[in-house]
Structures are given as C-alpha cells and as structure tokens.
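Some notes on the structure that comes next.
With one protein chain withheld, the remaining protein chains of the complex are depicted in position.
Now for chain A:
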Amino acid sequence: MGNLLEINNLKIEATSYPPGEPPKRITIVDGVSLALEKGKVLGLIGESGAGKSTIGLSAMSYGRGGIELTEGEIILSGRDIRNAKSGVLRKLRGAEVTYVAQSAAAAFNPAKRLMEQVIEATLYHGKASKAEAEARAVDLFRKLGLPEPETFGNRYPHQVSGGQLQRAMTAMALCPQPDLVIFDEPTTALDVTTQLGVLAAIKAAISDQGVAALYITHDLAVVAQIADDIMVLRHGKTVEYGTTEQIITAPREEYTAALVSVTAKDHTEKVSDDKPVLEVSNLHARYTGMDREVLSDINIAIQPGTTLAVVGESGSGKSTLARVITGLLPQIKGRVTFEDRELSRDLKGRSRNDLRELQMIYQMADVAMNPRQTVGTIIGRPLQFYFGMKGKELRNRVVELLDEIELGAGFIDRYPAELSGGQKQRVCIARALAAKPKLIICDEVTSALDPLVADGILRLLKDLQDREHVSYMFITHDIATVRAIADSIAVMHLGKLVRYGPKSKVLAPPFDDYTDKLLKSVPEMRLDWMEEVQRTL
C-alpha cells in the first residue's frame, strides 16, 4: 500500500526584515523527508523554532505569512501539491486535510454556535447534507466524550471548558472525514488532568476513523502515547526519525537522548528544622466582587534554603497565593509572617526591607522586563534602589550577577528584545537576586520555555540556592518540575490545600483522590502509559 503523504527534501524559506539591516533570506526547514501511511500517526517533535509547525502546515501546502515552500516535493495521495494552484488547494484543505490548532479558544468564532462551526467545512465541500453532517458531528461528540452530545452543538464557545473546546475542534477536523489531520500542539495549553482526557479522545477517534495524522508537540511523553513514528527536529533539520519505541527506548542521537532524559531528573529532599522564613497561617482571600473565596484556610511554611512547590491546575488559586504573600491582594483573614514579623496586608504598609527580602520571578519573562531598559538598568535598579549603589560599584555588581546567571558582561547593554526566552528568564532571576532576598516566589518560571532550556533554568536556580541559601516558593502545574526541585510540596485544588508536607511524604501513597489523579495524569515516557492510566482512573 502506498503512502498517503510523502515529503521529499522539503526546503522552506522566508525573508526576514531585521531592523537596521538589509532584508535577508532565512531557511526555516532544510531537507526534511517523511512518509506517512494511511491510518498511521507521525509525531513531529522539537523545541520552539525547530520548524515543526511549518512542516505540519506544509502538508496542506500552506505557509504562514511570508513563508515560501521553495524546494522538494509534497506528495499527497499521489500528486505533488507544493506548487498546486489555489483552486486545487481550496478543494483539498478542510476536506482531505484538516487542521487542529493549539489554542481552540482563539480558533472558534465566539458569536456562532459550535455545531455551525463544526460542520462548516463539511458543508462547504459538499461532503454531506446538513442533516448528515450534524448526525456525524453528534456521533463524534459522543466518541470524544463530550457531555450531552445531542445538544452540545447548541452551545457557544464560551459556554464550554478549554478541554471541551479542544475536543470540539477535533470533531471539526474529523467531521469531513479527511485522509489526514494535522494536530498542532492540541493539548499544550491544557492542564494535565484535562490533557489526559483530550489525548485519549483524540487517540480513540483517530483509530476509529482510520485517518492518518501529523501530531506536532514539544512534549515527547505526550507524543509517545499517540504516535507510531516520531521525527525529532532541530533548527529545521531532521535529527532523528524512527519508530516511537526506538526513539524512546534507544535514541541514537545525543539530542534525542537529552530530550528523553530531561523529565527524569530527581532532587534529593533537604529536611530543615530551622525557623521558617515564611509562615502563612489560616489564610483566606477573595477578589472584590466575587462571593466565593479564592483561597480558604491556607497554612504553609518555608524553611530557609529550601523549596516549597505549590502545585495545582489553573484556577486552583496558586498564583493568588503568591499575590497575597507579596501584598498585591490583601487577605481577608489570616496572617503572613516573615521571619517573625507579621507582614502588612497590603503593599503600602510594608517596609522597603520587607519588599527587598521577598522577590518574585514571573512566568512570562518578556513582559516582566521593561522593553525600553537595558539589561544593565534592569538588574542595576534593585541595587540602586535598595543599596544605593552608584557608578563603578554598581556596574561591577551587575557584571558579577550576570556571571552568576552564566550570561557574562557582554549582555549589560542589550535590550530584552535581543535576548532568547531562556536568557530573559535568567535576567529576571538576576534582578531578583540583586535584592539579596531571603525568599523568591517563582510563578511558573519554566512553563513558557522549551524542555532543555527549562532544565538549565532549574539547575541554575538550584545552584543559586546552594550558594546564597535563598528559599523558593515554586508555583507550577508540572509534576516533573516539582520532582526536580522541591523539598516540600503543597497541592492545591479549588482554593484549598489538599495535601501538604515533605516531598517524600506527599509523593508517596496513600494518596487522596485529587493528588492521585494529578500524579497519574502526568505523561510518562512509556509507550503504554495512557492505556494503563485509563484502566486505573
């Protein structure tokens, strides 16, 4: 049986217009070849900028703004579509090849009901009558495990959850009964517990309909559950291409091996009996205008030089906890004690020293830094502000800090826009360190980064902790990160503390229901992990 999709020696280029320089050609994808049989799933994996989405979209001969498919062949069902006319492509897209985007919330029209949008392509291509298409959609809703499949389509996008919307989008892609579906990071924006459900639904629907799929993701553990073959990409080139089993169990290339092992790091827990640097007791908080408490009865403590990981899904109140501790959101009840002194409820009542000793690092490093300030100003300001440093002394200390975060003095005059994601996060760490804090709150600091870069940041944070004896409160939804850095863990769910204690105790059975579900939902780098979990949950 022939291949449904065959890509030979594909080269994709674009013209970039760097400010202040003449336009230049850049190669995004270079010499990539792949083959996909009917009914099989190929996983495309790589860091951001590896060209995986670009390759995925090229399967429908589409290039995002300014991108050109310059060389090679894209053979779909026996014909080369690389230079096909737009009329041919229009017939093909949405009928033979469909696409599931990363953010379903942004991909749906908020003003139209789901059903109308799910069957739109099917009707447009005349693949079924309206009644038939609707029946098909309801059937798909049922298969994808959506609630009340008969009436689900009558809802508007804002009336369903993120996970349900992602499933609705999968239904939209499968409804025209295509030969090939392109999944572009369909579960990346979801919580782990939701991700598991969507992943299982996608897998079942794919095998049920017998379509082929390209599955694009940066998470090797996720793709291992769903793909037959995996292609590892880096800088637009193929690093390794093989069966899923071979990639996971016996990676040939060093880069693949690094990707496979990155999530497997563990950290030996530090136990400390010292007086806690931060103690939160009986804390309650709510946002104005809401009658529900966002946080209720939170009790935690962090010892000097240790890390407390706060884990939970989005909406569990973990970031709100950080806002209360930093004084951005005054609590309605309870106390926050920092080194024996009770912190004022709001920011205004806190002394400069209170502020200095408690620093924060944000998830999105690029909006956490003023784009009009140089790295030198960003890191130097806390030094100036808290310690009154000036001139040479200030510059020397900034250079010292830059060395500590492994960047070096050459970065001092750069602007944030001239840094990569990982470098930006390092600068933010240096800014926090500059204040010589006792506690740093890290709010999802690695979730926006590629696995290998995130790994580097975690290692840096650990090194800094050993050297400076600083404590971390590490907010995350990623259990792998928790394993890699935490000494104690607080699991939060719907504003309550479900489980709290030293890491060894929290991550050891017997579990409460929620922690059990949370832990089991984290994809593991094994082939049959998903089937196993589904049996036990």
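One rule holds in what follows: contacts are C-beta pairs under 8 Å (C-beta built on N, C-alpha and C of every residue); 3 or more make two chains touch, one makes a residue touch a chain; residues count from 1.
By definition in this document, contacts and distances are computed from a predicted model.
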Quick one: find the hidden chain's UniProt protein name among "Electron transfer flavoprotein-ubiquinone oxidoreductase", "CheW protein", "ABC transporter permease" or "Acetolactate synthase". "ABC transporter permease"
Among listed residues A:166, A:194 or A:326, the absent chain is touched only by A:326
Touching the absent chain when the full complex is considered, from A:88, A:106, A:271 or A:347: A:347
Out of A:146, A:182 or A:355, which residue would touch the omitted chain in the full complex? A:355
Looking at the full complex, which residue from A:11, A:237, A:345 or A:381 touches the chain that isn't shown here? A:381
Contacts of chain A with the missing chain: which residues? 17, 19-20, 65, 326-328, 347, 350, 352, 355-356, 359-360, 362, 364, 367-373, 381-382, 385, 431, 435
